[in-house]
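Removed: one protein chain of the complex. Kept in place: all other protein chains.
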Amino acid sequence: MTELEDLADRLRRFARERDWEQFHTPKNLAMAFAGEAGELVAEFQWLTPEESAAVMDDPQAAERVRSELADVVTYLVRLADVLGVDLVEATHAKIDQNERRFPVEASRGRARKAPPFA
Amino acid sequence: MTELEDLADRLRRFARERDWEQFHTPKNLAMAFAGEAGELVAEFQWLTPEESAAVMDDPQAAERVRSELADVVTYLVRLADVLGVDLVEATHAKIDQNERRFPVEASRGRARKAPPFA
Amino acid sequence: MTELEDLADRLRRFARERDWEQFHTPKNLAMAFAGEAGELVAEFQWLTPEESAAVMDDPQAAERVRSELADVVTYLVRLADVLGVDLVEATHAKIDQNERRFPVEASRGRARKAPPFA
Partner (left out) sequence: MTELEDLADRLRRFARERDWEQFHTPKNLAMAFAGEAGELVAEFQWLTPEESAAVMDDPQAAERVRSELADVVTYLVRLADVLGVDLVEATHAKIDQNERRFPVEASRGRARKAPPFA
């Protein structure tokens, strides 16, 4: 069992024991995920890019960032589990596409024209 | 090497080859992540909860959902890599907390008062 | 002076008095706005569509929703002010476009194919 399957298992059990699976439709989980993504981005909103690169040096900020990352992973793994999607496989497939879409030479250093990844 | 470390490696190499690491500050990656979270939630916005539960039965919708999931994983794994955070470890730590915060008996079936996870 | 100009004025003064204009770049304000959008969507995440339609009947939920709406308006108005965009004019222009893009007869009742507005 991979580490993500293991996480999905634990979260499924967590929900089942509390009878929360009834709330875990893809629609609701996508909303919960978006809500947590908002909390994550908020951690960085007033930081300069340079300050953001050093955010883990501040123990309190580091703890908040770690906690927000855990929240987004939680809902992302739950959502993928409910949908039956293998996140790692889907992401490798997308990188395969992006390697064709953004050839190394043509893409070098051009973030705006050939935006990183997406 | 775990599957997420492997993914982080591949994405780091992808960025490095294109000289895109300069754009990958935590601040920028958190924004890109939030943007992709928005695209993911948009896939479900007009669906009823019941329709959302069947979304993977429609091949075109399934492909879009898989693609949006891949995009959020991409930026999430890049962000965690740049920050030096182990996503799986952080999430298990958070579930440990949530197990104490939401005892099984007291939490059963109560989504609004004791909202699922977060 | 319109009600939105009046609001923009008040928020600009609020920021200036606290020497916060230095933090109010479009990039930062867009992040703050996205963060607040996440908090707003979170208010509805575990509600059924029907429950969401009755959310203002619960005084506590109503107060939270009103407060989250105010937060998104705050950052939206600040962002538009800093960018020099007239929100009302821009929205009317977009509706003009959408009226052409979604002719009444062809669009009737079809949310998925011709998604409402966007």
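We call the chains A, B and C, going by the order they appear; numbering starts again at 1 in every chain.
We adopt the following convention: a residue touches a chain if its C-beta (ideal position, glycine included) is under 8 Å from a C-beta of that chain, and two chains touch if they have at least 3 such contacts.
Because the structure is a prediction, the values reported are computed rather than measured.
Although one chain is not displayed, its contacts with chain C can still be listed: residues 2-4, 7, 10-11, 14-15, 17-20, 22-28, 30-38, 40-41, 43-44, 47-50, 52-53, 55-56, 65-67, 69-77, 79-80, 82-85, 87-88, 90-95, 98-99, 102, 104, 107-109, 111, 114, 116-118.
Residue-level contact of chain B with the missing chain is found at 23, 28, 31-32, 34-39, 41-42, 44-46. Along chain A, the points of touch with the absent chain fall at residues 27, 30-31, 34-35, 38, 41, 45-49, 111-112, 115-116.
In the analysis below, only the chains that are shown with their structure count from here on.
Counting the residue numbers used at the interface between chain A and chain B, over half appear in both copies, so the two copies meet with largely the same residues.
Rounded to whole angstrom units, the spacing between the C-alpha centres of chain B and chain C is 24. Per-chain Cα centroids separate chain A from chain B by 2 Å. Residues of chain C found to touch two or more other chains are 31, 34-35, 38, 41, 45-46.
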